[in-house]
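The structure appears below as structure tokens.
The complex appears here without one of its protein chains, the remainder shown in place.
Chain lettering (A, B and C) follows the sequence in which the chains are written, and residue indices restart at 1 in each chain.
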Amino acid sequence: MANFEDLYREIILDHYRSPRNRGELTTPPAVLVEGFNPLCGDEIALYLDVDDGALVNIKMMGHGCSISQASASLMGAAVKGRPIATVRDTIETFKQLMTEHEATIEHDGRPAQVDLRALGELAALQGVVKFPVRIKCAMLAWNTLTQGLDQVAA
Amino acid sequence: MANFEDLYREIILDHYRSPRNRGELTTPPAVLVEGFNPLCGDEIALYLDVDDGALVNIKMMGHGCSISQASASLMGAAVKGRPIATVRDTIETFKQLMTEHEATIEHDGRPAQVDLRALGELAALQGVVKFPVRIKCAMLAWNTLTQGLDQVAA
Amino acid sequence: MSAFNARAVRADVPQLQRVINGHPLTYLDTAASSLQPRAVIEAMSRYYELRHANVHRAVYQTAEEATAAYEGARDAVARFIHAPGGSGEVVFTKNATESFNLLAKSWGSAHLGSTDVVLVTEMEHHANIVPWFQLREQTGVEVRFIPVTDDYRLDLTNLDELMVGVKLVSVTGMSNVLGTINPVRELARVAHAHGALIAVDGAQSVAHSPTDVEELDVDFMLFTGHKMLGPTGIGVFWTHEAILAAMPPFLGGGGMIADVRTDGYVAADGPTRFEAGTPPIAEAVGLHAAIRYLEGLGVANIVDHEHGLTGDALTRLALEFEGRVRVIGPKDTEDRGGVISLDVEGVHPHDVAQVLDQFGVCVRPGHHCAKPLMRRFGLAATVRASYGPYSLARDTDVLIEALGHALKMFG
Partner (left out) sequence: MSAFNARAVRADVPQLQRVINGHPLTYLDTAASSLQPRAVIEAMSRYYELRHANVHRAVYQTAEEATAAYEGARDAVARFIHAPGGSGEVVFTKNATESFNLLAKSWGSAHLGSTDVVLVTEMEHHANIVPWFQLREQTGVEVRFIPVTDDYRLDLTNLDELMVGVKLVSVTGMSNVLGTINPVRELARVAHAHGALIAVDGAQSVAHSPTDVEELDVDFMLFTGHKMLGPTGIGVFWTHEAILAAMPPFLGGGGMIADVRTDGYVAADGPTRFEAGTPPIAEAVGLHAAIRYLEGLGVANIVDHEHGLTGDALTRLALEFEGRVRVIGPKDTEDRGGVISLDVEGVHPHDVAQVLDQFGVCVRPGHHCAKPLMRRFGLAATVRASYGPYSLARDTDVLIEALGHALKMFG
């Protein structure tokens, strides 16, 4: 049961029930980028307002499971208003958190590689790594964000 | 060992070492028909001299394992000079002998379907049915003969 | 009456003795893959322990035994589906999907040109869709879909119209999402009346309803070992001898040839032509044991048993959840198998399945390899529960309890 409760922490259920930054932004100036997980049908649409090297605003639409929805909502809260470089760092750190799984399996007992404090509330998603099939759910919003930032940069 | 000795009866080894009716006939009037078992490379060439509804002469060339060679030699001895109808009967009877195998497996103890006395020396090949992979060897000459008779009839 | 006893079947299946998260395993994922009885597992172990050897053309004893075991499985399959021409009509593949690729890429590429149509249905598994799309890229054949009605049945009202230009009807015997059992015999009649052939996807139906290809009057029957209590790694392709004889080779290699020279090759005859390379020998042995086991139970008894469980589950789900759990499939058991797809109000199928796992309940969330069907009903995914001969009403109890929990947690 421990794993299960780790997966569905209260904060995750809260973000699932009351997702933050829900809505749309006018494009342009905002950029719209869509993500899709064809395997489970989860969809996300991110509206990114990048200005002067910072992600000044972010809104999102879409649907999916609790993990994908909560992850998106937590992501929005974590990156909104931040400089792009910081956002990219956060994405990187989060990805590491999600891939820690394999490291843990191979070298049991190895100390965590990821600085959980740097992740703040996002650390609540840590429980996902014990459920390999759900990692893709948690990653959807993040991969879509990376895509969006690359688009803006290009 | 019983099966093994049944397979390689003395009469079979004898026909293998000293094959009967070896040689060729002039075509025409004789008909040449060739058989080939691509799986093991065995080859046979039959020269058939059919006249007035009878197989008046038969000669053969080719190479193969002891079973295919002895079967061909025994076949020649059994069919030479016989009326075509009789030859076809003999072919049919021999085919039955070779397929008895399956019947035996499925209905153990069932009495033999084939009248062995009608086969004469050919009955020596009976041991082959216990070695399913060798049945094809024994059948090569016979299938080729059927083909040849069909050719003559056509 | 028969001695069919689901509890005895359960006792025969080692995995059902497992305890998951403190609960006994409640296996409701037979439509994805069935669990193997001990007899199947042991038949394969014994094969490896005693007589494994490569088949065909060796003369030593274990190789003859291995060959006899492999060919014996072919006989058993022929008998099981009542193949009129016997084992010479049975080709072993690696799964039902390869069987469909064989159908499309051997028979199909020889017979289906740009003016022809293959008629499938909106409820097909991707295995009976994608190979046709691939063939379309090659030959331009049209792939046409029979629609599905709002009550989850094939819409046959315009069938005669749909049949124009059709050379092959390819349809599932039972939907792996809806549980719907299709009127195969009727479709066969229509197909033949239009001069078309008919192929049946038996993956879901073959272990859950008696299959007699002659009585059904179908031309191709394709299925897979692991959904009929057998092992992974083996599938079946059946067709009439005359059709098989006219099919060009598919995969090339050893075993499927009569001769190879540096300038070309000649294909072998019979099922062998379509079995390139070392075949799934141990898997055939396992499939044979599964068929023997199914025959021992009696497929008709399995149908009755699953029918009872399904009817009971449909009633209880309706009563218990008052519409908060919607069944995506026929609401009664007429022409319906034990596959129940659910849409749980406000809870994503992934989350439903995750909660159910906590109760040791194995169900499958997802599109079940039937995305066109999902789109037809505006769904991204369902949670699917499915029964097997080892299922008990107790499994439904646990399912309902766990669903209630999921609704409470997320709803």
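Keep in mind that, in the parts below, contacts are C-beta pairs under 8 Å (C-beta built on N, C-alpha and C of every residue); 3 or more make two chains touch, one makes a residue touch a chain.
Since this is a predicted model, take the numbers as computed values, not measurements.
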Which displayed chains the unshown chain touches: A, B, C
Option touching the unshown chain, where C:25, C:141 or C:196 are the choices: C:25
Which of C:58, C:156, C:303 or C:318 contacts the chain that the document leaves out: C:58
Hidden partner chain, touching residue among C:125, C:153 or C:208: C:125
Interface with the unshown chain - residue positions in chain A: 38-40, 131-134
On chain B, residues whose C-beta touches the chain left out of the figure: 1, 4, 7-8, 13, 16, 38-43, 63-67, 131, 134, 137
Absent-chain interface as seen on chain C, which is shown: 14-15, 18, 20-21, 25, 29, 32-33, 35-36, 38, 40-42, 44-45, 48-54, 57-63, 94-98, 100-101, 104, 122, 125-127, 129-131, 133-134, 145, 224, 226, 231-235, 249, 251-257, 259-262, 264-265, 276-283, 350, 353-354, 356-357, 361-366, 369, 371-372, 375
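Keep in mind that, in the parts below, only the chains that are shown with their structure count from here on.
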Chain A and chain C: spacing of chain centres that average the CA atoms, whole Å: 38
Chain centre separation (chain B, chain C; CA means) in Å: 45
Length of the line joining the C-alpha centres of chain A and chain B, rounded to whole Å: 78
